[in-house]
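Left out: one protein chain. Kept in place: all the others.
Think of it as A and B in the order they're written, each chain with its own count starting at 1.
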Amino acid sequence: MLGLSRPRSLFAASTIGLALTLGALSSAQAQDQPRELLNSSYDIARELFAAINPKFIDWWQEQHDETVGVKQSHGGSSTQARSIMQGLRADVVTFNQVTDVNVLADAGLVAKDWQDRYPNNASPYYSTTAFLVRKGNPKQIENWDDLARDDVSLVFPNPKTSGNGRYTYLAAWGYADQAFDGDEAKIEDYMKTFLGNVEVFDTGGRGATTTFVERGIGDVLITFESEVNNIRNEYGKDDYEVVVPPVSILAEFPVAVVDEYAQRNGNEDLAKGYLDYLYTEEAQRLLAGFNYRVNDEKVAAEFSDQFPETELLRVEDVFGSWPEAMETHFSSGGELDQLQRR
Amino acid sequence: MIAQALMRRRERRVLPGFGLSLGISLTFVSLVLLLPLTSLVGQLSQLSWSQYWFLITDPRLLASYAVTLFGAGVAALFNAAFGLLMAWVLVRYEFPGKRLVDALMDLPFALPTAVAGITLATLYSSNGWIGRLLEPLGISVSYTWVGIALAMAFTSIPFVVRTVQPVLEDLPAEVDEAAMTLGASDGHAFRRVILPYLWPALVTGTGLAFVRSLGEFGAVIFIAGGKPYETEITSLMVFVKLQEYDYAGASAVASIVLATSLALLLAINLWQGRFIKRLHGGRG
């Protein structure tokens, strides 16, 4: 028998064939179906986009008389960027971290000038880092210095794996920088105690929330202001209180079209339309409803009593630039690693 | 000897399908197992020895080795005791519900680890069914090494039970009788007569449970706090490095996990082989 005399090459060929067929099948799928946009987003934006997407679909239908679909992928912002670099074919990214889009730009998947393509540094909405404390604020948490007291335990996501956690770290540093007038030794001292007070480092924002709310661990949960408010709505207004510190970090939520994939998926116009939509009054109102601060003046005025005035530090002003902040603080063996070393 | 071996070999080749099964097996093993693993080697080869050494001796990583080994060790010891007890009870006694208990022993293998993870995290959290009872006693399980060991223990329960059970079943009744007629107490007789007989199976089972615990990720991740130096397991470190786009680092850590597990597995296989040989006079 032929098959028996040359089985190796035969089966080598057929197994490689199998892998290829699997791949081909998957890409050949979805013909004749309505166009679908894939939005790769950060961890805690699930409910937000679940609300926005249907509205966008209506909007697009109205404007272009075409029925489209939107699919979502959520995860830590950096994880998402990594997946896209490895071949996850997202058409647009809506991240919570400028660096994660920069990584994609460096890889040639996103245009270099992506920040100039949409208003406000391509950030349709923004937020800041705030505290969620238990009912009645038993530990009297008002500002960042309270978080370094030795009777306070903290929960926030791991700055290594989560953009949310990175903002927390940078906000604390920014506060200390201001409070100690740039005295490195004092800042590092503060940061060491602050990090030492962390009870649990979850990998993402959602994990941290679960830890704080459902597991009852920690006195303070530090996360985005938007998330803090959502939790209060979700788990009861009475059990938790929100504290927005007088000074915190400006958290931009950058958006970009992943040109390389949008082109290939034939979704360029759809992807652009999606991001345009985020700047419309309708979308801005939705965003404000989810406790994100927005730039649309009319909407911002409507929701003004929801967002306390607070000084928002820009990462670029305190740390020079995002790449510098990343290199100094979060790289392997960087400041964060040093601070956590015993 | 050699002639005999050759004879046996020719005799064995009487059966058809050598080429076919060799072809299929080698192809599959190469494509599904070896090819992906070479990509790991490829990543590693981009590192110099000193870089590699620097990566794998990072203090935080060293701490994670300790946490992982300790957790897996506790889990394996727990399973040695629990598995021995269960095997003994299931083989030696009759009681209502025995079949059910026997079947339940395999649950950890049948239940997806992620499901086990969220369930254990929910049960042992400070407001969970069990956590609530432990809290007043000052024992917290979630986000401590206890939780890590617990999750590891749960996912590796079947190993010891299922390796000891058949050996205990095969134990001739005369062994018991001889020991008992010598007038030894239960405990003494068990230690002196039964245990030496079960020893190899017990070690094998415990070893397998240990190896499995070292690599466990899905179940542990939900209950381990991920606190540097305290509750960070090595698998999580691989995951963390991946998030940092640090493929070389991830591969380096992965290679440590892989090498440890493989070495242990090989040792267990060898030990088992020797043990079977002794039992069956050279067969196996």
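Quick note on the criterion: a contact is a pair of C-beta atoms (placed from the backbone, for glycine too) under 8 Å apart; a residue touches a chain by one contact, two chains touch by 3 or more.
In this text, contacts and distances are computed from a predicted model.
*Asks:* Out of "Acyl carrier protein (ACP)", "DsrE/DsrF/DrsH-like family protein", "Sulfate ABC transporter permease subunit CysW" or "Methylenetetrahydrofolate reductase", what name does the UniProt record list for the absent chain?
*Replies:* The record names the chain that does not appear here as "Sulfate ABC transporter permease subunit CysW".
*Asks:* Which one, B:55, B:146, B:179 or B:223, makes contact with the chain that was left out?
*Replies:* B:179
*Asks:* Can you list, in ascending order, the chain B residues touching the missing chain?
*Replies:* Given the touch definition above, chain B has residues 5, 8-9, 11-18, 20-22, 24-25, 28-29, 32-37, 39-40, 42-43, 82, 85-86, 88-90, 92-93, 95, 97, 99, 101-116, 118-120, 122-123, 129-130, 153-154, 157, 173, 176-177, 179-181, 186, 189-190, 193-194, 211-212, 214-218, 222, 235, 238-239, 242, 247, 250-251, 254, 257-258, 261-262, 264-266, 269, 284 touching the missing chain.
*Asks:* I need the residue numbers on chain A that touch the omitted chain, in ascending order.
*Replies:* Counting over the whole complex, chain A touches the hidden chain at residues 19-20, 22-27, 38, 43, 46-47, 71-75, 83, 85-89, 204, 206-207, 209-210, 213-214, 234-235, 264.
The rule is simple: only the chains that are shown with their structure count from here on.
*Asks:* What is the distance, in whole Å, between the centres of chain A and chain B, each centre taken as the mean of its C-alpha atoms?
*Replies:* 37
*Asks:* Which positions of chain A touch chain B when the two form their complex?
*Replies:* Touching chain B from chain A are residues 3-5, 7-8, 10-12, 15-16, 19, 76, 78-79, 82, 85, 103, 158, 160-161, 198-203, 211, 214-217, 330, 332, 337, 340-342.
*Asks:* Applying the document's contact rule, which stretches of chain B touch chain A when the two form their complex?
*Replies:* 17, 19-20, 22-24, 26-28, 30-31, 58-60, 121, 125-127, 142-143, 221, 225-229, 236, 239-240, 242-246, 249
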